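Worksheet: one structure, shown below.
A protein chain is absent from this complex, but the other protein chains hold their places.
First chain written, first letter: the chains are A and B, and each begins at residue 1.
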Amino acid sequence: MSIEILTLLFFGSLLFFLLLGLPLAFVLGGVSVVFLYFTWGFDSFYMVVSQISGTMASFTLVAIPLFVFMAMVLERTGVAKDLYRMMHLWFGGLRGGLALGTLAICAVFAAMVGISGAAVVAMGTIALPSMLERGYDRKMALGVINTGGGWGILIPPSILMILYALITGVSVGQMFAAGIMPGVLLMVLTSIYIVVRANLQPHLAPALPKEDRGTWPEKLRALRAVLLPIGVVVMVLGSIIGGITTPTEAAAMGVLGALISAAVYGELKWSVMQDAAIRTFKLTGMIMWILFAAHAFSAAYQSMGAQALIEGLIQYIPGGPWGIIIAMMVIIFFLAMVLDPVGIMLITLPVFMPIVKSLGFDPIWFGILFVINMEIGYKTPPFGFNLFYLKGVVPPGITMKDIYTSVIPFVLIEILAIAIIMIFPEIATWLPDQFF
Amino acid sequence: MSVLTTFMRGVTRLNDFIGRGIALLVFAMFGFLLLEVGFRYLLNSPTVWTNELSQMLFGVYAIMSGGYIMAHRGHVNVDLLHSHLAPRKRAVMDIITSVVFFIFTLALLWFGIDVASESIASWETSYSAWNPPVWPVKLAIPIGTGLLVLQGLVKLLEDIAIAFNLDYYQPAREEPEDSEGEYL
Partner (left out) sequence: PAAAQDAVTWKVQSHWPGSSSSYTDSLGRLKRVLEERTDGRLKLQLFEAGALFKATDTFNAVSRGILEMGTISPSYAQDKISLAGIASGLPFAFRNVWEAAYFHQNMGFEAMLREEAAQYGVYWATDKVYPTEMVVKKPIKSWEDFTSLKIRSSGALQTFLTEAGAAASYIPGSELYSALDSGIVDGAHWGAAQGALSMGLYEVAKYHVQPALNIAGTDVIIVSQKALDKLPEDMQKIVKDALAEQFWVRTNEYQYKEQLALAKAQAEFGVEVNTLPQDVQQKLAQTAQKLWDEEGKRGEKAEKALEMLKGFLTDLGYL
């Protein structure tokens, strides 16, 4: 059977069983096993186990339960609540103020972690209830968290950039430097969107009524609430920048900071800790089972000859160099709807990179476009990690449909960002050129 | 019929018990990573075992979560269609899709047993500088998957009972999708 038809059947059955409501992890795993059986035979199931035990042995993933646990502790002990109360007192007069504050926290979080999911879970736990409580539209709140939570792979450190550098041979340091200004660009674009939208439709992100905005003494007293979170951030970022820990180990510093905060709040109790641990277990396990199956799914697709398909596709592209770059972005965009980033890298980059280089484009610049496209992929239906992370923490009553539709404007913003960086490559290339 | 009920309750309790225990491993991972940072940064003598042990614990932690999460309906799905269906129709649909679930988990169980027994046969170690045995982690694959399969069986029995109005399982009043509040 040709790879074109296999691809249609493979992704078709994925969509079919997803729509029937079978949990994602089992759809990915089951579809992989069935297709492996018909293309490679019974013995190939060994590959599924191998992919799973490989994922189990990934040290960088240890950061996920730790950052999630940190968020759970900060939420359970009331630190997070006070932080949002403070933000509301100070920025409450501004329409969309709370969403802007959430984006700022997301950016800080992104500078602490090299992966995407932890921030989504953390902000979904901490920020979402606070925004909903204060009358924010659920789609606005969900979209903000989904988009801000994804910045972790664009703002350094970033595991995805390191992988990109490893596969393509560009400098890790230059990739990191290249991510900073596009990160700022995304922040600015997203903030503009929120402010404009909140002023056109105030009910989406309402300002605090005048009488509730608090007096100056109240505002100043509320500022104490930022001290502990700032302390946690300093512990995590400081230990990475100061050469004390790797980004993964820094997650442990985050937990330490959260535990200290809990002690200050007098909430360092076994019941609180146990509760946070169990919720962390449920979330991390849910994420990991999806990841197990997603890796098996990508491996199965690669074994069927995915790379040959990409090689074939790229030959039919008209429109000169820019046509090819845009076509590559479109291919990545569609792959990212159904595959995980690592799988996409392994399938596309070996085909794309020689072409990108021979057309005279900067591979660092292409890498930034690639990473932003992966951020989009994390939140595009049907398969986007951030969507499912978020579904794992939202209060009952919020459906997958809410989450799916909430990302639309934010995906458009990121596509706009890709377009801007295509037109002005200096946004990505200027900073790394200063360093080396 | 009471045999079925006992089986279903037993499996769910087993998964609950194991899950609550494994969940505490997060403290161990935290502790070991912190210890390593301390040893390396403060005492300038990194250990060979802390990071590898955390990583191994994480592998066990992740794979053993499947059954517990299933018992608490924590495996995320796309509910676009699901949420509009009446309970009986939903149960019928879940019975049909459970085929895909069992294909995946049984294949994993079969080859997980294969891989684990091979690892135990040679008392496989990691051959890192610390060189710990890795077979306990490999053994966690079939055990974790086995627990998930059992819980999947419980879910299937529940769905059959709902679909055909059998009396061995009475669904509790509309269970909350997410169990945020249940531990409070």
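Quick notes
One rule holds for everything that comes next: a contact is a pair of C-beta atoms (placed from the backbone, for glycine too) under 8 Å apart; a residue touches a chain by one contact, two chains touch by 3 or more.
Keep in mind the model is a prediction, meaning the values are calculated, not measured.
Listed by label, the shown chains that the missing chain touches in the whole complex are A, B. Of the options A:Thr168, A:Thr190, A:Ser261 or A:Thr284, the residue whose C-beta touches the omitted chain is A:Thr168. Interface note: of A:Thr248, A:Asn373, A:Thr399 or A:Thr429, the residue touching the hidden chain in the full complex is A:Thr248.
Residue-wise, the contact with the chain that is not shown comes from A:Pro350, picked out of A:Pro350, A:Pro395, A:Pro409 or A:Pro425. Residues of subunit A that touch the chain left out of the display are 43-44, 46-47, 50-51, 53-54, 57-60, 157, 159, 162-163, 165-169, 171-173, 240-248, 299, 302-303, 305, 346, 349-350, 436. Against the chain not shown here, subunit B presents residues 36, 40, 44-48, 51-52, 118, 122, 124-125, 127-129.
We adopt the following convention: only the chains that are shown with their structure count from here on.
Centre-to-centre, using mean CA coordinates, subunit A is 24 Å away from subunit B.
Only residues 17-27, 29-34, 45-46, 48-49, 52-53, 55-59, 61-62, 65-66, 69, 239, 244-245, 248-249, 251-253, 255-256, 273-275, 277-286, 288-290, 292-293, 382, 388, 391-392, 394-396, 399-401, 404 of subunit A touch subunit B when the two sit together in their complex.
By the touch criterion given at the top, residues 19-20, 22-24, 26-27, 29-30, 33-34, 36-37, 41, 51, 54-56, 58-66, 68-69, 72, 74-83, 90, 93-94, 96-101, 103-105, 107-108, 110-112, 114-115, 137-138, 141, 176-180, 183-184 of subunit B touch subunit A in their complex.
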